[in-house]
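Moving on to chain A:
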Amino acid sequence: MVQVKIWGSLTAFTDDQRTVEIEASTLRELLSGLAETYPGLKPQLDRGVSVSIDGRVYNDSWFQPIKPDSEVVLLARLKGG
Partner candidate 1 sequence: MSKIHVTTSINGDPTEYLCDPEETLLDVLRDRLGMTGSKEGCGTGDCGACSVTMDGRLVCSCLVLGAEADGARIDTIEGMAEGDKLHPLQRKFIEHAALQCGICTPGILVAAKSLLERNPDPTEEEARYWLAGNLCRCTGYDKIIRAVLDTAAEMREAS
Partner candidate 2 sequence: MRYLAPTSLDDAVQLLASDPGDCRILAGGTDLLVRMRSGMAEPDSILDIKRINDLRQITAEDGGWRIGAAVSSAEMNEHTALKADWPGVVEAGDLIGSTQIQGRCTLAGNLCNASPAADSVPAMVAARATARIVGPDGTRDVPVEDVPTGPGKTSLGKGEFVASIFLPAKADRSGDAYLRFIPRTEMDIAVVGCGLSLTLDDAGICTDARVALGAVGPKVIVVDAAAEALIGTQVDDAALDALAAACSNAATPIADKRGTVEFRTHVAGVLARRAATIAKSRAGA
Partner candidate 3 sequence: MALDSKQQLDTLDFKVVGTRPLRPDGIDKVTGRARFGADITAPGMLVGLVLRSPHAHARIKSIDTSAAQAIDGVHAVVTSADFEKITDDDFTADILDNCMAGEKALYDGHAVAAVAASSGAIARRALKAIKVDYEVIDHVTDVDEAIKPGAPVLHAAGGNESVPECSSPNIMARYEFGHGDIDAGLSQADRVLERTYRTEATHQGYIEPHACLAQIGQDGQADLWCCTQGHYMVRNTCAAIMGIDQGQLRVTASEIGGGFGGKTTVFLEPVALMLAKKSSRPVKMVMSRSEVLRATGPTASSSVDIRIGMTKDGRITAAFAELRYQGGAYAGSPVEFGAMSAFAPYDLEHVKTVGWDIVTNRPKQAAYRAPGAPMAAYAVESAIDELAKGFGLDPLEVRLKNAAREGTVASYGPTYPAIGLEATLRKAKDHPHWTAPLGENQGRGVACGFWFNFGGDTCVSLNITPDGTATVSEGNPDIGGSRASMSMMAAEELGIPYEKVRTIVADTGSLGQNEVTDGSRVTFAVGLATIEAARAAKREMCKRAAMTWGIDEEAVEWKDGAAHPAGPNAGSHPPLTLAEIAATASNTGGPIAGHHEANPEGAGVSFATHMVDTEVDPDTGAVKILRYTVFQDAGKAVHPDYVEGQFQGGAVQGIGWALNEEYIYGEDGILQNAGFLDYRIPVASDLPMIDTVILEIPNPGHPYGVRGVGETSIVPPLAAIANAVSEAAGVRMTQLPMSPPKVLAATQAD
């Protein structure tokens, strides 16, 4: 299980939990696991998120490995100027 930290306004869809546990070994499994376990997150996941895995930010890479002890943080999807 991976501990996923989510941002505050998403806790409305995770029973007020700031950290949720998802069975995942890749980014893809993480995102689909989140959507399955907490369907309320799906609209935001569909609009896009970035994910910080051990301090590095990933936007798209489905097969990015996640270790059980990885620090995983959901971020608003980054864009720039």
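Everything that follows uses one rule, which is that a residue touches a chain if its C-beta (ideal position, glycine included) is under 8 Å from a C-beta of that chain, and two chains touch if they have at least 3 such contacts; residues count from 1.
If you want to know what made the cut, all candidates are chains of the complex that A comes from, given by their letters.
A quick note: this is a predicted structure, and the numbers were derived from the prediction, not measured.
Comparing candidates 1, 2 or 3 against chain A, the one that touches it in this complex is 3.
Those residues of chain A that touch candidate 3 in the complex are listed here as 5, 7-10, 12-13, 18, 40, 43-44, 47, 50, 52, 55-61, 64, 71, 73-76, 78-81.
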